[in-house]
Structures are given as structure tokens and as C-alpha cells.
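Since the structure comes first, as C-alpha cells, the remarks are kept for the end.
Omission of a single protein chain aside, the complex is shown with its protein chains in their original locations.
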């Protein structure tokens, strides 16, 4: 974050705050000309500071972002926006009241790969979107204050929300805790949408291999987005079925289509750099960010419902 | 099936029955010395026939297997054994009464890869088994009489049952139907076991890529079984975490272990050939097959519960 | 071969000859209605036999094919056509004299993947072909009578010849013999063409992994043909460079182009089946096969030159 702010021509990295003193020292060495402090009030009081980036444990997001907005600062907060729907709503309302930008760091939205996915979806070439399946697993990093859903699922929920602009109606989830750890280290989340679309995320901190693979099934084409691939991240498959409903059960009702596969080229840019640029643009020109407080709230609504479903052993929870 | 029976030195391929006449003609050409008939009674009446293999649509399994057992034949029936728990129980009871072998064609159990998995699990090197996650997806083949769960999940349920010898207590499932097809073409099945083990299967007929990947998470080691790989199907990862529970939330509680990866070698034999050999052995020596009627019943119990959970939008269904 | 002939509607599998008696017995069991003999004269004398397929060790190709042609039979002989340029020329001349089809079993030419490669090359989309690089390695099967060049390089030489229709002017090769085996088990072959095109083959019987990968570099696009991939065998890369020659050495002279990657779809058919069909067509309609005796001769010319270059420690050998 600090590096990307510093490299952005429209921003000036002015103050870095960290309550871990040794970490603050390392930062000071790297950025000798930046003020380093362990007192957040130093930031709030500094009239020259227009915007604050909150990159702290989730449980502190609400307090820090709230006081920054109160002090008239624009705020970019790491995902998830807060640890509850209630506090997310409050932040959102405050940001509207004080007319400041409230942006959530759903970084993937600013990656060239997800931008390309968005283009593909917008082009209509997939037909009707039928399903969205994502596997996001690896070994580590177990968090201390949030379980794996709150840590990893925001990526998938925000990408989905960005791609289709809809909110699910039902959320089910299953989680597993490992080896006396008191937080779920693995979970499956299943979303149902009113129009029949389904989405499913497998998030896991205790997997032997790193997988970051999303499959989007459409009625015309299908997409595989493999974020672990260094260059060929997105493949568009001209594949599908045509269903002809005849009465006789012995007639072939399903026809399979298989055509070429396309791997679209896009420039590889650091997503965080794009995001910081977008934040600067929103602040300067009073725009709403792509990942605004409202998006952040939608993500937390799904997370909270998933949490509740886990408690109920997988019973679906309504989002209305 | 026919080829493997013919190649087995302990068996003689005597009669092939098919109600599709053109298919029967092709078979006759390939096996000129084998009797071909479209009347199943020809098989039942032939005293010299000791064993019958039922490889027909699922809805016909019960009737054909039942009458074959009644006629004193040993029976090998394709998976799933029948289309309901009730009929599976009846078949099982009949087989016990007439003292004939009732075996289910859960082919994977006889594959060298699953045999190797069984050895790894038995060796105890994985520690406690924490989760079993399987993805079994590709484009096609949509079935006319059963949905994707009844078609593909029997593989995973039977492998799991073989590896751990336990039956789940809770089953949840979500399914999706595509493009006016009246059967689920995609589904997620989640199993919970009394000891905390969880299992999850993604089965899908409408996926752009073929994936056959199972991850088994253990407390000591983890395994990835990739059946699409031609030679390096199984990888054993010496990876995991050690959890030390300290009170302070800011101390590192989790330590990660990462060691070598082992790819065990095993001879590649056709699973069906091993299975037929096992069937012959069971018939000759009055043994219970690894995949006997009881195993087949356990599989159908899970399938039926998953079906019920889908109807209830994912609500967990108890297996007791 | 036998199976493919039997399945071809335009052919009748009449006689199989093998001097290995136990092998002949197995064959007889599989094809009960086919005459099996260990006397090749039985084939030559049989007036009803129109065509002979020679699938024997290379050193016997010449004698068997020669006598079959002499007896008025059409001949399909496994690759390489013979073990010397001299004998290949003689076969070719005899086939012209007796007006019989002489076809060489360069199977790859009939594979859908190589057919697709041919289409891509013909379309001109690659621009000028700059290089052809092939790696064809795995563990086994060491041959007893020919080294790895004579065993594996015919695939690459015939594919190249089919794709570009040109013969190289210079051949260099390096080989290595392993562990007292008296034949090269690994070799590198380098071809130079008059127009600047270069080709290079790495063939190896003692490699830990199976690789079948060909890269074709063109001035406009490039192709990777990975025959080990089950479905996505061919990838067309819209990649390359543009060279602008400026005087100053500090100016950027090279510009890189990177566009989409295309994976063309094609139906997967067994190459041997296509080949047998083509052979039948050539016999019936007096056509020249794609892989005729002349093609077979060109392949052996390169093989012989490569062999000579190995003897001379890699010195280039002229093909004129």
C-alpha cells in the first residue's frame, strides 16, 4: 500500500501509523522522508491529510474508518469493510452524510484479469450465466481474528458482485475447524440467486496445493479463470449443450457443442496500483468507487449469512 | 465388460443380451462364438450360466438383478446398485437368502490409484483424516434417467467408504438444472461424519474442462489424487500445521510444516480387469466382494439423502 | 493394424503372418475367422490378397516389401521404409515399375492434430516459417536393431516434410550411447534448409518424463503442438517481433507483439484408422498416398545423413 501510494503521481505519502514499534522503525528506514507515528490521532489532526488507508485487523476497521470519516478524511479500508452488517451500514451512512469517499480494498476488482472477465461478461458471449464456481485454497495464512470465510470469500463475493451486479437470495455454508483451532479453516459457501444462477466457493487454509480457479458456466460459452497461471489466466471455451425436449426417452435429447478455446491477451498491471489510481481519481473528482461502501456492505451481508448457516449446520439463510 | 470377461482365464463369455437389435448385431460380429439374444429369459434359463453382469439403465437394475439372483446366478451390477434404498435392501436380503454373490461395479475401488490411496491411509502417515474434497467435472454425458449425483457421486462415495469404512451422519446437497433439462446437471454434496471429518463433492456434466481431483487433508500429511494425470496420479505432501494454544491473540499460534512431496509409483492395470478377476474369485470361493451389496446400499443411502436435501434447498438430512 | 483393417469397411482382413508361434496363437484367438500362418509365402501365393502390410523389424522391410510388390501386391510398410537410401530407392523404383501402391506408415501425418497443423501452415497465418523445434523423449522402448534416431526421428522428419514440402540441405547430429548399449539412446538432429529455415529434434529413450512437444516459430505467429495433452494439443500464439533497423545502437530496434492465443478445436479420430482408410482409397483408386515411397525415401535420406554426422562427431553432412 505504502509503496503504491508513493509511486502514484497524484498522491503524497505523508504519514504512516503502526502500533508495532519495530515494524514502524523498518518502515521509517524505507521511507526516510515520511512521518511515522504510533498515534492515530496524529493523522486525524493533520489538516493536510485528505485521505486515510486503513490496513489493520478487521475488528478495528469500523472504529478507525469511522473516526477518519468524522475527521473529514476520505477512506480506503481493507476487505471486508467491517465485521458486521450493522457497522458496515453505519459506515456507509456516515460516508454519505460527510460526503467523503468510502472505498473498500477488494483488490481483485482492479486486476487486469477480472477486468477482462467483466468485458467478457458484458459482451454477452457467455449467454445466460448458469453457475460460478470458485476454489481458493492453499496452506496458510490462518488468521487470528477471522475465519477462512471472512478472509478469503470476500474475493469471490466481490468479483461475483462486480460481474453480475446482483445479490443472492439464499446462502448456505459448511465449515470445518482443525486441530483445536477455534476458527473455521475450511469452508464451502453456496449462493442461490432468484434467476436460478448458483455460486459456490471452496475456501481453505489447510490445502497442500495453491489453487485459485474460477469456472463460469454460461449457456453459450464457459470461462476458466486460473489466477495461479502467470500469463494464460483466462480461457474462454466455446462449449456447451443444446437441449431439445422430445417425448421419447430413448432419443438423444442433448447435443454437445465444442469449438475453439480463446486465451485473450491483456497487459499485466499490478492491481493495487490501479486501485490506488482509482481511489485518487474518486477523491479528486468526487466519484463513487467501483468498490464503494455499498459493495462492501453487500459482501458483509453474504459473509454474515454464511456464518449463520455454518452455525445451523448448513441450513440455507435468506438474505432478504 | 464383455472384453474383460472374455480375457479372464477363469470365465467364459457365454451369452450377451441386449434389446437394441443393431447393437446386438455389432456385438455378434465382434464375438462370433458367443450367443447373442434379446431375451433375458435365455440367460435365466441357461443352467450353465453361473454369473450375470447387469450393465443397463439404473431403473432396470433391480428387476434384472432380482430375477438373476432368483434363478440362482451370481450377480455383478453396475453402479449405483438400484435407484432406491428400499430396492437395494431387498436385493441385498435376497442375495443373502439365496447365498449368491451380489457385487456392485464401483470400478474405481479396483484401480491401482485407489489401491495406493488405501495403502497410504492404512499406513497412518496422514494422521487423522480431516477432510475429503473431490471435484469430478467435465462436459457430458448427460443421462436420461438419473441426475448428475446418481451418475458421478457413486464414485466418490464408494471411494470414501472404501478408504475410511464409515458412513456419514448428515448429508446436504445443492443442485442446478440447466436449460430446461429436468435433471440436475451440476451438484454439490456435503457429508458430515460423527468424528468431525467432512467430505464434499462437486459433480458436474456442464464444465468446460475435465477435472478428476481429490484432496485428502490429514493432520500430518495431505494427498492430492489427480486421476486425469496419466502417470503421476498421487502426490503425498508432507505439509500441515501445528497449533499451539496460547492465550495472547497477538502471538503466533500456528506453525506451518512443509517437507518433501512424494509421488509413489504403482503399476498401471485396467481397473475393470482387476474387478472381473475379483468377481471370479468371489464366485469360485464364496467370498464377499470389496464392493458388495452392503457397500452398494450405503452408497444409495447417501444418494437418496442428497436428493432429499436438494429438494429442501440444501437442508441437511440425517442418515440415521 | 489388424484391428483397424478389420474395422475398415473397404478391407477384409484375410491372413496374418508371424514367425513367433505363441504370438500367432493369441492372434488366432482374437480373430478366429482369419487365416494365421508363419509362412510369408502363403500371403504371396494367395491371389485374392491385394495388399500387404509389413509391420516387422526395420531390417526386414526391404525383403518383405520387395517380394510383396513383386507378387503384385500393394504395400503399406512401417516407418522407416527401409534401413538405407539404396534399398529405399530400389523399393520406390519397383513400385513404379509394377504400378502398385507403396505407402509408408508415417502415422502422425494422419492424426487430426497434424492435419490441423497443415491447415494452419497453409492458411499463411504463421508468416514465414523460421524454425521447427521438436522434443520427443520418454523412458523406453529401446530397440534392438535401430538407434533412437531411426526409431523416433522419422515422426518429426515426416511431419516437417508434410508441412513444408521441402528437403533440408545440411544435416548435423549428435548421439549418446548409454551403459554399454551399442546403439544411440539419445540424439539431437539439426537440419538446415536453403531458405534459412532450421529444424531441430531431440529424441531420447532415456528420459524421466514423456514429452512430445513441437514449437513452430513463424514471422507472424507461432504454434506449440503438445501431443501429450489429451484435448488442447495445438496452441496458436499471436506473438512475435518487429525489427526496425535504425543506425543508433541505443535506440529500441525490436518491438514485441503479444496478442490472443487460439486453441483450435478438431475431432479426435484414431490416426491409424484414417491411415488405413487412405490406404484403401489409394489401392482402389490408384492414387499416390500422402506418405508414399518418395516421402519414405526423403525420410531415410535424412536419417542416413544424421547417422553419418554422428560418426563424424557432429560435422554437417550435405544432402545434395
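Labels A, B and C are assigned to the chains in the order they are written; within every chain, residues are numbered from 1.
The working rule: a contact is a pair of C-beta atoms (placed from the backbone, for glycine too) under 8 Å apart; a residue touches a chain by one contact, two chains touch by 3 or more.
None of the values given here were measured: they were computed from a predicted structure.
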Worksheet entry | Contacting the left-out chain in the complete assembly, out of B:1, B:261 or B:274 | B:261
Worksheet item: Tell me, which residues in chain B touch the chain that this view leaves out?
Response: 232, 235, 238, 258-265
Practice prompt. Please give every residue of chain A in contact with the chain that is not shown.
Written response: 32-33, 210, 228, 230-231
Worksheet item: Considering the entire assembly, which residues of chain C contact the chain that has been omitted?
Response: 130-131, 133, 135, 137, 139-140, 142, 144-145, 170, 172, 174, 176, 178-181, 186, 188, 190, 192, 196, 198, 200, 202, 204, 206-209, 215, 217, 219, 222-224, 235, 237, 239-243, 245, 249-250, 253-254, 256, 258, 313-316
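Throughout what follows, only the chains that are shown with their structure count from here on.
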Worksheet item: Distance from the CA centroid of chain A to that of chain C, rounded to the nearest Å?
Response: 52
Practice prompt. Return the residues of chain A touching two or more other chains; collapse runs of consecutive numbers into ranges.
Written response: 235, 258
